[in-house]
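Removed from the display is one protein chain of the complex; every other protein chain stays in position.
Chains: A, B and C, in written order; residue numbering restarts at 1 for each.
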Amino acid sequence: MLAATTVKMAAMDETMSRGRLEAFSDGVFAIATTLLILDVTVPPGSGAHLAHALVKEWPAYLAYVTSFLTIAVIWVNHHAMFSKVTVADRRLVFTNSVFLATVAFIPFPTRLLAEYIRGPDGAQTAAVFYGLTFVVLAVVFNLTWRAIAIDRRLVRDDVPQADVRAITRSFRPGVPMYAAAMAVAFVSPVASALLYLAIAIFYALPARLVTRVRS
Amino acid sequence: MLAATTVKMAAMDETMSRGRLEAFSDGVFAIATTLLILDVTVPPGSGAHLAHALVKEWPAYLAYVTSFLTIAVIWVNHHAMFSKVTVADRRLVFTNSVFLATVAFIPFPTRLLAEYIRGPDGAQTAAVFYGLTFVVLAVVFNLTWRAIAIDRRLVRDDVPQADVRAITRSFRPGVPMYAAAMAVAFVSPVASALLYLAIAIFYALPARLVTRVRS
Amino acid sequence: MLAATTVKMAAMDETMSRGRLEAFSDGVFAIATTLLILDVTVPPGSGAHLAHALVKEWPAYLAYVTSFLTIAVIWVNHHAMFSKVTVADRRLVFTNSVFLATVAFIPFPTRLLAEYIRGPDGAQTAAVFYGLTFVVLAVVFNLTWRAIAIDRRLVRDDVPQADVRAITRSFRPGVPMYAAAMAVAFVSPVASALLYLAIAIFYALPARLVTRVRS
Partner (left out) sequence: MLAATTVKMAAMDETMSRGRLEAFSDGVFAIATTLLILDVTVPPGSGAHLAHALVKEWPAYLAYVTSFLTIAVIWVNHHAMFSKVTVADRRLVFTNSVFLATVAFIPFPTRLLAEYIRGPDGAQTAAVFYGLTFVVLAVVFNLTWRAIAIDRRLVRDDVPQADVRAITRSFRPGVPMYAAAMAVAFVSPVASALLYLAIAIFYALPARLVTRVRS
C-alpha cells in the first residue's frame, strides 16, 4: 500500500483541462435527465381505459418535470461555477465525481415519488427521501464550489473576488430551501412535492419574470 | 425568499456560451433517440414462432422509425436555430430546458403507440397522445425560437433579418400539421400514425427529391 | 402542403458543420454500445447456483462482445468517412440519420441472439435477423458514403480521388460478408454467430497482426 501511495504522489501533479471535465459532466447531466422517462409508464393492459390510465399518471409527470427542471438548473449553475476555472486538480475531480454520483442518483427518488406520492402508504417516505437527495446534492455542490473558490484555489486570475462571493452567496439558500420543503412532507407529501417543483421553476425562470411578479 | 431573489439577481448577468448549451442538447437528442430501442421487444418465450413474433412487431418498428426520424429532423432545426446565436441568456436556457424535457418525453408516447395501435382498445388514445406530444413540442420549439428572435434579442449581428423571418416562417406549419394528423386519429389511428411518419420523411428528405416528385 | 414545401426550400441552403454532426453520431454510437449491457442478465433468484447461471449466459457475452466490437469498427469507419468532409448537406444528414437509426437498432437483434441462440426454437430466426440487420446497415452505410463521394459532392478539395476510391472499395465487402454469414445461419445458427464475431475481430485487429498471421 505504501508503494501504491508513492506512485500516486508521482501522478498527483497531473491536472485536468476544464474542457474534458465539463464534457464528462454534461454527459452525466444529459443522460440522467433523459433516463427519467423510462420510469413514466402505464400499467400493462391499460388498453380498455388508456385515456383514464394516462390521466392517473399525473404524479409521474409531476416527478418527471420537477426532476428534469431541477437537473437543468443544477447544470446551469455547474456551468457558471466551472466558467471561473481554468484547470482542475484532484480535489475538484473528486468532489465533482461525488457530485455527479448524486446527480445520477436522482432517477431513483424520482421513481419512488412518482409511484408512492398518491399513497395511501409510503407517500411521506418518498417525499422525504426525494428532498433528502437534494439536500445532499446541495451540500456536495457547495463542497465542489469550495474546492474551486476557497483561498481562490482554482479561480482564474481575471475573476474579481466580488464575483466569487456572489456565487458563494447564490449557492447558500439551496440546503435550507430543500430542508424546508422536505420538512413539509411530514405534514403533506403532495405539498412537499409541489414545493420541489416551485423551487425548480423559481430558479429556472428568467429573473425579469420574477421581478414583474413581485412588483 | 426575498433574499434568494436578490441573490438570483446577482447571478442573472451570467450568460452561457452556445457551445455548452448545444453539447447538452445534443446529448439529450442522442440519448432520446437511442433509448427508443429499449421498447422494441418480442413477448418472452417467443422461440417457437420467433419469425412470426418479429413480423407482428410492425407497430414497434413503425413507431421507432417515426420517432427516430422526427427527433433527427428536430435536431437539424435546433441546429439551424442555434447557428444564429452567440450567447444564451436565462430565458433561452429556460425555454430550451422545457423544450428538451419535451424531446426526452417522446419515448413514452412512442411506447404507447407501439403497444396499442393494433387495438382493439386504446389505439385512438395512443395516436392522439402521440400527436399531442408533438403539438406541444412544436409550440415549445416556437417559444424557444422567439426567445432568440423576438426583437432580435440574441441574434448575431451579421444575420440578415430576412433569414430570421425565413426561419420563423419555416417553423410555423409544425403546430397545424401535427394538430391535423392528431385529428385524423379520431377517424383512423393507423392513418394518423402513418401521417406522423410521412411528416417526418417529408421534412427529412432532401428538397431536390421533393421537387422532383412534385414536378 | 405547398406552402410548407416552399418554406422548406427557403431553409434548404442551410448546411451543417461536420463537428455537430459527428458529435450527435458519436453520442448515438456510445449509447448504443453501452445499452447492450442492459440485456445481459441472469434469471431472478439464481443465488443458489449463481456461478452456474453465469456460465450459462455465454450467448449473452458472445452477443455483447460481437455487437460492441462491430459498432466500434463501424464508428472507426464513420470517422474515416467524415474526415473527408467539411460541411454536410440535407442529403447527407438524412442518410446519416437513417444510418444512425440502424445503429441504434442493434441492441434489439443482439438481445434476440443472446436469448434464442441456445435454441431449441428460434435460434435460426435470431441468427438470420441479426445478420439481416448488418446487411441493411452495410447498405445504408454505403448510401451515406455515396452522399459524400458521388461526383465528389461533399469531398474536401485536398482529398485525392485515389483515397476516395480506396474508401469506396473498402466498404464494398460489407454487404456480401454479412449476407454470407447470414446464409450460414440456415445450416448452423451458432456457426453464423461465431462468424459475426470473426468479422468484427478481423476488421478491428491491427493490420500488422493480420499480415503476420497470413505470412
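By definition in this document, a residue touches a chain if its C-beta (ideal position, glycine included) is under 8 Å from a C-beta of that chain, and two chains touch if they have at least 3 such contacts.
Predicted model only: the values in this text are computed from it and were never measured.
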item: Option from A:Ala126, A:Ile148, A:Ile167 or A:Ala200 whose C-beta touches the chain left out; value: A:Ala126
item: Residue among A:Ala51, A:Val93 or A:Leu143 touching the omitted chain; value: A:Val93
item: Residue ranges of chain A at the interface with the undisplayed chain; value: 3-5, 7-12, 14, 16, 20, 23-24, 27-28, 31-32, 35, 38, 89-91, 93-94, 97-98, 100-101, 104-108, 111-112, 116, 119-122, 125-126, 129
item: Where the missing chain touches chain C, by residue; value: 22-23, 26-27, 29-31, 33-38, 40-42, 46-51, 54, 64-65, 68-69, 72, 75-76, 79-80, 83, 166-167, 169-170, 172-173, 177, 202-208, 210-211, 214
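By our rule, only the chains that are shown with their structure count from here on.
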item: Homomeric contact chain A-chain B: same or different residue positions, threshold half; value: different
item: For chain A, residues contacting two or more additional chains; value: none
